[in-house]
Every structure is written in structure tokens, then in C-alpha cells.
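Note sheet for the following structure.
Left out: one protein chain. Kept in place: all the others.
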Amino acid sequence: MATPETFVDLGFARVDTDRRRRCGIPEVVFAEGKTPEEVLAIGRTILANDPVLLITRASAAHYEMFAAEVPTARWHPRARCITAEAQPLPKMTGTVGVVCAGTSDLPVAEEAAITLDIFGNRVERVTDVGVAGLHRLLAERERLEACNVLIVVAGMEGALPSVVAGLVSKPVIAVPTSIGYGASFGGVAALLGMLTSCGSGVTVVNIDNGFGAAYAATQINRLLHTASAVRSAES
Amino acid sequence: MATPETFVDLGFARVDTDRRRRCGIPEVVFAEGKTPEEVLAIGRTILANDPVLLITRASAAHYEMFAAEVPTARWHPRARCITAEAQPLPKMTGTVGVVCAGTSDLPVAEEAAITLDIFGNRVERVTDVGVAGLHRLLAERERLEACNVLIVVAGMEGALPSVVAGLVSKPVIAVPTSIGYGASFGGVAALLGMLTSCGSGVTVVNIDNGFGAAYAATQINRLLHTASAVRSAES
Amino acid sequence: MATPETFVDLGFARVDTDRRRRCGIPEVVFAEGKTPEEVLAIGRTILANDPVLLITRASAAHYEMFAAEVPTARWHPRARCITAEAQPLPKMTGTVGVVCAGTSDLPVAEEAAITLDIFGNRVERVTDVGVAGLHRLLAERERLEACNVLIVVAGMEGALPSVVAGLVSKPVIAVPTSIGYGASFGGVAALLGMLTSCGSGVTVVNIDNGFGAAYAATQINRLLHTASAVRSAES
Amino acid sequence: MATPETFVDLGFARVDTDRRRRCGIPEVVFAEGKTPEEVLAIGRTILANDPVLLITRASAAHYEMFAAEVPTARWHPRARCITAEAQPLPKMTGTVGVVCAGTSDLPVAEEAAITLDIFGNRVERVTDVGVAGLHRLLAERERLEACNVLIVVAGMEGALPSVVAGLVSKPVIAVPTSIGYGASFGGVAALLGMLTSCGSGVTVVNIDNGFGAAYAATQINRLLHTASAVRSAES
Amino acid sequence: MATPETFVDLGFARVDTDRRRRCGIPEVVFAEGKTPEEVLAIGRTILANDPVLLITRASAAHYEMFAAEVPTARWHPRARCITAEAQPLPKMTGTVGVVCAGTSDLPVAEEAAITLDIFGNRVERVTDVGVAGLHRLLAERERLEACNVLIVVAGMEGALPSVVAGLVSKPVIAVPTSIGYGASFGGVAALLGMLTSCGSGVTVVNIDNGFGAAYAATQINRLLHTASAVRSAES
Amino acid sequence: MATPETFVDLGFARVDTDRRRRCGIPEVVFAEGKTPEEVLAIGRTILANDPVLLITRASAAHYEMFAAEVPTARWHPRARCITAEAQPLPKMTGTVGVVCAGTSDLPVAEEAAITLDIFGNRVERVTDVGVAGLHRLLAERERLEACNVLIVVAGMEGALPSVVAGLVSKPVIAVPTSIGYGASFGGVAALLGMLTSCGSGVTVVNIDNGFGAAYAATQINRLLHTASAVRSAES
Amino acid sequence: MATPETFVDLGFARVDTDRRRRCGIPEVVFAEGKTPEEVLAIGRTILANDPVLLITRASAAHYEMFAAEVPTARWHPRARCITAEAQPLPKMTGTVGVVCAGTSDLPVAEEAAITLDIFGNRVERVTDVGVAGLHRLLAERERLEACNVLIVVAGMEGALPSVVAGLVSKPVIAVPTSIGYGASFGGVAALLGMLTSCGSGVTVVNIDNGFGAAYAATQINRLLHTASAVRSAES
Partner (left out) sequence: MATPETFVDLGFARVDTDRRRRCGIPEVVFAEGKTPEEVLAIGRTILANDPVLLITRASAAHYEMFAAEVPTARWHPRARCITAEAQPLPKMTGTVGVVCAGTSDLPVAEEAAITLDIFGNRVERVTDVGVAGLHRLLAERERLEACNVLIVVAGMEGALPSVVAGLVSKPVIAVPTSIGYGASFGGVAALLGMLTSCGSGVTVVNIDNGFGAAYAATQINRLLHTASAVRSAES
């Protein structure tokens, strides 16, 4: 099986340099709980192998140390992400929609959108269409149906994915957010609501995990892109 | 304050015969955890003071013993209720809507509807309008708006009250049901969803508590009826 | 159904300018999780359509930016609310009571009272009448019965709504607060206590949701006011 | 310290025959999870040392095998207890009150009352005085104050101990019951309500643990009895 | 928007006959909590519009009444499903893998496999490859990579999806099962494990929701099939 | 019943000046969630009626404002209490033991000890006798048995009350503390351990509620003191 | 790495025939959730490779079908285990103690003891030594210290492992049981108590998992046995 060359051992971390070959998407750095020095060392190792780098859950301190060495680094404060692109990945043909229930859910939605973008997806943002004013969502139905996959981000009761899944035919990946108070229990109400959704085909990721939803959406979009690409080549 | 005559002491129970005067609605029997003999004895005491009787969470065994003595007793198996009306209360002017997300939620919705009926409300039933097929609900918007109060019954993610509250201007009382499995946790997902609803003005009762919702709706409807009645009398 | 004119798209938010027509009460801003700039932009949009504005869960920073542009803005620090009234709504005939178990529950009770006031309700405040010294509550029984609706705010074990609902005939909307420690679990004990209340007709809103209770109470009071208004007009 | 003679080893159980000397109250058998044979063997061993025996959480099967050998055995089906008294303990001077919120809470209240009785306490039962009809409780205030200790049994929201503790000066031991449904979570709502009681001095035992409350009440009553007995002897 | 003809109102249910047009997949019946009569009536209505029918969470009683009227009905006892195919849907080109951690997880895996099959997917079953004997999984790596989508079913600690997601490049839909005891809390341990998976791109459905996972996988597979079909037509 | 003179209405608080007559112990101030001004106003009102005052959960800010007006005020930082004694209550005859599992539990134990002291109890402190080094506890057995009541304070797994209750014959009031980490869940592990104690007669108060335990212990000790006092008077 | 010969694929199960080589202990069958036919087929496959077989969580139905084919099968009803020994494993030198808090915990303790026995350990059983009567445990201190490892089984508050770990120097593996009611929450109280034990070195397995504790104890005992065996061989 895998040989030692498939990872780089930094002592405090083993960077999985085999991931792009195995899983099709480059390794990503989750910054929370790591020092700026560690994030820099891991990021440098990835960039030596891959053209693009994504660092999630990053603080300004992470960014400052990182940007001092990597001039292409960009800081996305609302999404708490750092990106660096030696050479951007070519855009795939299909689009991924990022639908967001309320303004307060935007940090999670943006984490998803930034992730989608750096992985080569086209992104369609549909913001503040919570179910308490349904006409705002119904007005966007066609834009939603035109996407290949939909990421639906919502806090509080998390009802939006159920409604979206009942309106369109595309896969819906639901992201509960920790937005809310009291009985929202830091996103648990939204999480349970999405898991028990009466909307068929809704799948769910962890609370506030915009990245994970975008990763899964990229896997789907990439499969479709490959099929289309083959088709174009053949025709 | 209250004198001993305001209740009847049966040894195992003190029947609150003062409730109608104090709260406007007769005492009700919650049968679960009581023997058929106890239910009969309490029910008999209430009927001696009030023209109508409601027994909730009743089993067939409760009904059989009760019906043997009280010929006007009726059994509502889906709602698990027994009713007895020596003389039905006159119907109030306004209507209460009972909106139900799915077929499996019907037992709870029926408990609400039976309770509303015996307390003198007109009832409008709107069944199986869950948010996964939103057009079924939108088709009923006018019937909903025509009610004074809406009781909205839903299990699973409990999203229906949020959507209803955003469509109509009337008070919405949400009833979570224990319908569902896995992460619905016996109605907890629906309960949390309703408590954290983004639909303003939604109030919530206990899981499967169709009776409680109907009691609260009756209080509101009765206030309105009284105002209207006064108006009629004056004009 | 709804046409695009029914909301204003600010990019990060779609302000529901159709809400007053649909639901009878103007849109409200929930400030938590929004920047002062966002709150100002949303508030400005609402004030362009509606005579009054309520901003809940606001910080001093939200207020400062807002007040710099809107001279009628008022800051209610205990309730964490900002209000602005181009022209106050006319007061309705009925009164809503705000009953509060302890001094520590006052912030939530005040959020309810401020909300009631700006929506045109008359407010009766009854403070610090927790069940451990019952005579304090019994002394207020007549004031409570004179209200159309009662909002009952309590933390810790949340027993007050059960007792109030047993004393008066009016609808009781219970608000659990996060006051307490240990097994109060941030308001969960009070929430569960209110949901399982033996007091019939108690409905419940989310922990600390004084606004939500006031919104629901306004819906009820408005229905009664309309009936009375019609009556006055007719007589 | 303790020597081997302080217990009897039956192989599957070590009967603590030293308990009465150490703790002042004889060993008791908790039957749940034990076979009728085991309960009989343990009970027989205790009766060889002590004049009275209490078996809690017993089923009819436990009783049948036990009664076949022990003629003084009595079966208390509602309380699920078996008692056997070779010679009843002399009654102590003080009284313990057992206050019960609703009819459905009676099994737990009876377990407490049976336990109190066999341990030599005088018992005062006050039944069905839940807080939704407060006048029923207020009518009993003097009987409650006349007791040395009060055991207060309640399910659902468990508010009764808070109210009782505010009315009388005696120690209140609260017993939550598993009575209720939905958000009562098998007694958790009542348990949390009692733990967070605003009524000072309320102490709490496990859900449905009528026995434990009675044991604690006996310890207090016994201390008082001893003081009184000494006084009588001296005078 | 939708007109009344888009559903059939049976009184107790509104069958969504518009779903296939809107969402691409026919309406399905969830039998739990419905009577055999209700299931039959709903199923009959769907079959009048669609060539295939799936009934999940069905009991033998549901099947018996249904099969008496619908001769093509088939009973899948382990999966608790009834299927009926007037004319099977044509098979799509791609394959969906159903990977199962242990023998006890088979009922959920079979619900997924039956659902996939009736919706026109080719299915590859990989059974009993839990992570405690990793070589069993590694031996199947190529079969897994050859699928378009993977449904991974596991109870207990639910670690299998994390490991699979790290080995292959295809989307992984994780299904926690209620298999286990003690701290598995009816599937909660597996659910939390999957939601917090370190394997990127894992999305999750409700505990025991084999159907939901299969529905989502079908949506993905259908998109790919359409792309391929277009390609074939073009070439 | 109670007349208006039984409390003083400060607007934000109704001070229960009837409590000493009704419950035998003066009103106490819980400072958390109240401003220093409010605490001062309430404390001043109580001191106008009662010779001693206890303020719990107080911060240094509360103390500073209070001490500026009340020269007898004392600050107990570890217990977070303020006391003021115009004239200390006479000491009762019996002693209450405060047993503490570990050094980290001392703040809660001290809150209990300060409360006991100001209410007129003699206090015996036994510190750091956790069950992991049992000989430390066994060495104190006689001191424990000599008390009238025992308050046992423990965090982590909360096993100490079970062991103490098995060693001595006196009532044990258990206080779980929030000391611990991880699966102690802020005191929940200790709370559950104490509620399910195999040590008969253990009663429990809220997490960190040293005050409540001391209040209950005072009620018991006061009953015993009264009996002894009567005895002395009689002899 | 591992080749296909390391497991046998039965279709519904892949029997890990490589486990004894890899992990030193033969594969075991967990019967719950498997049909008697499946258990028999898996058991037969294991016995073809290993001299002994253990089936846990077995019902009488499992045993009957199994014993019909395997004459050496034995049924241990209290432990719910089936064992079959073509040739018993030779006994190791050291002993494992199984300490049990109460009679009701015996099924779990027996599952541990049966497992230890068939894996070649000598077993010392110490039963009913719960902490409420500490002298029963202290009397056994030397027997406990003489073991290599101790498995300590307890329900309710699960305090026994803390006390044992403080008395002896040997590794303690704690097994919480589901024995108890109310706040024991099916073993959660015991589990949390053991995880937060103040007794250093206590490790914990799942609720009721006597097997798992015995497996871990066997691993330790086997290491020691090997060391001793080498020593004997060398001397």
C-alpha cells in the first residue's frame, strides 16, 4: 500500500501529500488549535506540492505570519479563511448554489463559498431567504434549479433546507449554524431539524461546517464536470 | 380567599369545581396514570357541576367503565378522548384552525379538534400540508387567514409553524408531535424547531399536547367572542 | 404570488417590506450577529416604509451608529433594545400584563414591555412576585385579571406561569429566562417546567425571548382591539 | 474497624447486618433486578436480625414467594412494597407529612408513606393539591405546619415544593415523579424544577424515590423524637 | 404557482402528485404511524400517476392489505419495504455502493439498496467491513472507487465513513444506525461521530435513514446519468 | 390571607418582610444578576426588619457599595458572601458538619459554612477527605457522628455523600460542585451520582448551592434546638 | 498488507480469521441483532480456526440452534453467553478480580467472568461490596491486592471503582451498569461517575460491557503471563 513518501513528517504534523492523488482535492489546513508557526509550516509544505491552498478557521494572527512569507495569500475575514493560489484551478462547467437563511448565517455561507471558489467551482449566492418571508425564496426558484448542487445554510430552526428540497430537484447539502439563542443550543436545534427533515434527499454536515459542505459539493460537481468534459472531448 | 366548597375531596383526588368560575373553562380529566374507577369518579363529580366533560389520554378500558354509567359518553379513538355533553356549549362566533403537517400527526391534531369542539369553538381542519410540498399549504392560505387562531401540529423537524406564521397575521400555537425516528428524539427536534422559530409570534406547547393548544386557543377565541357578543348586544 | 417589490435586497439582507401587509406588524431587526453598519442599513430601509422601528438584542455600538443618523432613536439598555418612532402607533384599548418572577428576570421582561409599547399596546408591569412568597402574587390578582393577555417571565424552576394560569382566566404566554445556575442549565429547567405546566392553556416561547412573547400578545390584543373598534364604530 | 460478623455472605449478596447499629435504621431490600429467590433469602436474613422488614420495588411474583414463607408479609400493590413486622416499631412522637400534587403521583407518595410507617413515623397524607388550583393547598396550610418534616411529591413541572417551602417553616424533601409526557422526559423536568427551586431549603431525591425521601425524613424525625424522649424522661 | 391539480386530497392525506415533475423522483410512502388502509389508499393514488412505488417502514400488516389489491407488490422483510413496479425504471449507467460496517447494520443497508434499485440505480453491496479488521475494507478499495457515490452504513462509533472518505475520491453519504447499546444511545454516538468526521466531504442523514441516503445518492447519480446520456446521444 | 404590609415594594423588587414569621429564617439576597444599587436597596430594607443579613453570590463591586453604607458589613471572598449582623443570632445547641471532598470544593463549602454561622448554627469543618484516600475520612468518623446534620460537598464523581451516609446515622445533605472537567459537565456527573446514591437518606441540592444546603440544615437544627430548649426550660 | 485469506466471506458477514494472529485473542460473536442462523454460521467458521468460541448477548433461541450442531456448547443464562471449547485454553498464571457493587449488577459481572475464563484467565469473584456498607469491601482488601487486574462493576452512582482504586495498586477497569432508575438514566450516572473518578488510573468501558472489560484485562494478564512464562523457561 502507501509508502512513506506519501506524507511529510514535520514532527508535530504529517502532511498528507498523497491526498490529491487519492481523493482528487488538495489537503487543507484547519487552523484552530494550531499556532501560527505550525500553520505556516504545514501550508508551506502543501504549497510545495499543490497549486492552491486553503486555510480555514484562521485568525488574523495566523494570517499575518502566513502573509509575511506567502505574498499571494488573501484574507477573508468574515469567512475566517486564508487562501493562496500559485495558479488558480480552472473553473468547472457547473455551478454550486450557496443559499443562506439570514444575514447572521453569512460567515458560514462565506466559508462555503470561498472553499467552492478555490476548488474551481462557479458559485451562485442567494442570501437572506429564510422561511418566515417565503416570497423571497420563491422569487429565486429558477436560479436554484439551474445549479448542480445546493448548499443551504441556516440557524435557529433550520427549516430552509426542507423547503428548498421540496422546490427543486438538485441535491441539497444542509449546514446548520450556531446562530440563535436559548433552545437553539448552539446550533443543535438547526442540526436536528435538518436531520429529521421531511424534505427527501437532504444530507447534513456539522454545525457551522461550511467547508465540509463545499468539499462534498465539489466532489459532486467534479464528477459532473468530468462527464461533461469527456462529452466535449468526444463531440 | 377560596373556601373549602371550591373543591370536592374524593380522597385520591380533589376535584377543582371552582375552575369554571376562576378560569372560564370547566375542569378536564387527564386519564393516563389513573384507574378507570378513578376516572369515573372524577368525571361524575365534574358532570355534577358542568354541562360538558372532556377526558383526555383515555384508553378503551377507561371508556368502557365510563360509558356504562354515562350514556352520553362518546369515544374518539384516534384522539384518545372521551367526551360527554349533557348540553353542548353554544358555539362561539369565531373559528379556530387546526393545521396538520402529515397524516401521522393526526392523533394529536384530533385531540386538539375534539377539545376545541367541546369547548364551543368552530373548527377548521387543514390536513397534510407539510413544507416538503409547499403548494399544498399555499393553496389553503385564505382559509387559514379566515380563522381567529391557528393550531399548527407537526412532527419531525417541525418547520410548518414558521412557514404558517410568515404567511398569515393570526396567532399561531405550535404543537410538536413525537412522530419521527432517530434524531427526532421523540419530538425534541420538532419542539426545539418551534421554540427557535424564525416566524415571529409562534408560541409552543408540550410535545403531543393537542389539548393544551386547544385550551389556549379557546381562551383567545372566547375573549373575541365576548367582544363580538357585547357588540351584537349593543347594536 | 408575491412579486419582487415585496422586499428590498441589500445584498447581505432582503428586508421584508411586505410583512406589515401580510402579518399586521412591521418588520423588526434582530441585531445580534449583525454589524452596526448592517443594522443601520436594514433599519433605514424599514423606516422608509413603516412609522416605527424596533431593534432587539442591540449593543451600545449598534445604538451609537444608529442614533447618529436617526435622531428619534432611543436606547433601552436593560432591555437591550433600540426604538425609533417617526409617529407612535395609536394605543389599542386593551392592556397586556408583564409579570416577572424576580428582579434578575427584568431584562427579559423589559424587552417584552418595550416591544408591547412600540406595537401600540398598553402595558401593566407586575414585578418580583415569585412563588416562594405567594402573598405578593395573590395581592395582584385583580390587576392580572383586568388584562387581556399575560406575559409571565420566570427563570430557575419557572413555576410562576402554572400558578398564574390557575388564578386567572386570561391567556398566559410564558417566557423562561436563563437566570439561575447549576441545574437551571441556562434556562432549560424553566423551559421544561413551563412546557409541562399543570396550568392549562400556558403557551411558551424560547428562553429569554421577551420579544416573541410580546409579538404573540400583540397579535391577540390587536384582534380584540379590532373587534372593539368595530363595536365602537357600530354603536 | 468492622469485623466479618457485621455482614452475612449469601454468595450473591452480603447482607449488611451492622446497618441498624451504624445508621439507626434496618437494612432494606430493593427488589428490582433480583429474583424472588434472592429477595426471599435476603429478607429472611434481615428478619433474623431485625423486627421489621421493608422490600421496595417488588412485583407480585416477589410477594408470592415471600408470603409463602413469611406469614406476616403484607403486599401494598400501589406502592409496590412488601412489609413484614414481627413486632412493629413503637411510633415516634412527631408526624411526617406526605404531600402529593396529583392523583397520578400516588404510587410514589404511597411508597414514601409505607416506608415512614414501618420505620415508626406517624404519617399525614395530603393528596392532589397541585399548584394549578392553589386554594386546595392553602386550605391545608395548618396541617402542613403541624408536621415535623414534609415530603412533597410532584411530577410534570414539579412546582409544588417551591410553593410549600414558601408557606411553611419545616424542612421540605422534594420527590420528582416520572409522571408526565413529552418534555417531562420521564421526570427530568420535575427534577430540574425542584433542584432550581426558588423555595429556600428544598432538598431533592431521585425521580420516583419515595423510599429515599422517607428514609431522610425518618432520620430527622428520629433525632427530634430522641430529644423529646430525653425531655420526657427528664421531666 | 402550483394549482390544486398538483395533489390529490384523500382527507387524511394530500398526495403530492407533482413531486416527480418538481423533484425528479416519485412520491414515496412512509408507513410508520399510518394504518394499512391509509397506506393502501395513498399507494393506489401514487401508482395511478407513477410506474413504480416504494413504501418504507412497512409492517407485515401493511404488506398483506396492500398485496391483496396490488399483485406486483413485493415484500422485503429485512428492509421493511414494500415495492411495486408496473414497469421498472430503466437502469442508469453509474453504480452506487452500499458499504456496511457489520451484520447488524444490514436492515438499514438493505433499505438503502432497495430504494436505490427501484429508483433505477445499479447497486454494489460491500458488507461487514468494520474498522476493527481493516484488511477487510482495504481488500475492497477498487470496487469502492469504481462507484459514483458511496452510502456507508455503520452503528456503534460510526468510524467507517471517515476511513472510507480518506481512501476514495467519491462522495460519501453516511448513515448512522441505532445498532449498539449503552453509550451508543440509540445511534447518537454514530451520528455524532459521522458529523464530526475528520474525513472531508462526508455528509450525514438521520439515524437508520437508509432511504434518505439512497434518495440523495439517486439525485447525484441521476445528474451524472443525464450528462452521460446527453453525451451518448451527441456522439 | 397575607396583607400588603407583608412585603415592601421597591419597584424592581418586593422584599418579603413576612418570611421570618412564616418560615423562621430572614430573607436573603441573591446578588447575581442584580446591580450594586439594587442589592444595597434590598439589603437596607431587610436590615430594617431583621438583625442579620446574608448576601450570596456577591462580587467585590456589590460589597464596596454596600460597605460604604453598612459599617458592620463583612466580605467573605472565597464564599462570595457579604454578611452584616446588627446583633448576631444566639448560637443554637447542636452542630452542623460541613464535609468537603477536595480543596477545589472549598468555595461552595465556605458558602455553606458562612450561611450556617449567620443563621446561628455551630459549624464543624472537615476538609479534603475525598474517597480516593479513604483513611482520611475514616479518621474523622466520630467528629461526623457528633453533628446533628452533615452537609457533604463534592465535585467530580460526587461519591463522598454515599460513603458518609453509610458510615454515620445523621441526615446527609449532598452538594454537588461544578469542579471537574470533561465528563463532569459542570457538576452534572456529581449531581447524578448524588441523586442515584446507594447511601440511603441522602438528599441533594442544586450544583454549587452551598447556601441551600445550609438553609435546609438550619431548618433541621432549629427544630432540634427548639426541642432541647423546651427540655431545658422544663427541667 | 493483509491478503484475502485473512477472512471468510459468508455474504452477510466477513469472519476475521486473522484476529488471533494479529491481536492474540480469537474472534468473538456479538449475537444481538443477528439471527440464530447467522450466529451459527459465524460460530462454525470461527471454531474451524480456533479452539474456543465465545458468543455474547445471546438469547435462548440463539443457544438452541447453536447447541443442536455444537455439542460442547454451554449456556450461561445470567451472563447471556454461549461458550464452546473444543479444547480449553491453558490457564495463565495471574488472576483477574471481578468486583461487583450489588446483586443486581451480577449479569454484567458474570459476562466479564465467563469471558475471562474462556480466554484462559483465573477469576476471583468479589460480590456485593457497594460503598454504602464499606466494611464489606475493606474486609476483601487483600484478595483484591493479590489480583493482577481488577474489573469493578457498579450501577447507580458508580462510586465503587474510585474507592477500590484508592485502596489497591493494581489497574482498575470500571464497568458501569444500567442498574438504577430515574437519574441513573440507564447507566449514564454510573458512566459519568467512573469517567470523572477521583481515583487515579481508573479506565472505563461502555455501560454493561462486561465483555470489553474482560478483553482488556486479558490483554494485560497475557502480557504478564508471557513475562512470567519466559522467566520460568529461563530459570
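The chains carry the letters A, B, C, D, E, F and G, assigned in the order they are written, with residues numbered from 1 in each.
Rule of thumb we're sticking to: a residue touches a chain if its C-beta (ideal position, glycine included) is under 8 Å from a C-beta of that chain, and two chains touch if they have at least 3 such contacts.
What you are looking at is a predicted structure, and each value in this text was computed from that prediction instead of being measured.
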List the neighbours, among the chains on screen, of the chain that has been left out. A, E, F, G
Can you work out which residue in A:Lys34, A:His62, A:His76 or A:His135 touches the chain that's missing from view? A:Lys34
Option from E:Pro107, E:Gly133, E:Pro171 or E:Gly212 whose C-beta touches the chain left out: E:Gly133
Only one of F:Ala84, F:Leu116, F:Ile151 or F:Ile179 touches the unshown chain, namely F:Ile179
Contacts of chain A with the missing chain: which residues? 1-4, 6-7, 11-14, 16, 18-19, 30, 32-34, 38, 42, 176, 178, 186-187, 191, 206-209
Name, in rising order, the residues on chain E that touch the hidden chain in the full complex. 101-102, 130-134, 156-159, 162-163, 165-167, 180, 182-185, 188-200
Absent-chain interface residues of chain F come out as 102-104, 106, 127-129, 132-136, 138-139, 179, 181-184
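One rule holds for everything that comes next: only the chains that are shown with their structure count from here on.
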Could you work out the angle of the rotation that brings the CA atoms of chain A onto the matching CA atoms of chain E, rounded to the nearest 5 degrees? 180
Which one of the chains is farthest from chain E, going by Cα centres? F
Of the pairs given as A-B, A-E or A-C, which one copies C-F, with over half of its contacts the same by residue number? A-C
List the centre-to-centre spacing of chain D and chain E in whole Å, with centres computed as mean CA coordinates. 53
Chain A and chain D: spacing of chain centres that average the CA atoms, whole Å: 58
Suppose each chain is reduced to the average of its Cα coordinates; what separation in Å results between chain A and chain G? 45
Pull out every residue in chain G that's touching 2 or more other chains. 1, 102, 132-134, 182-184, 191
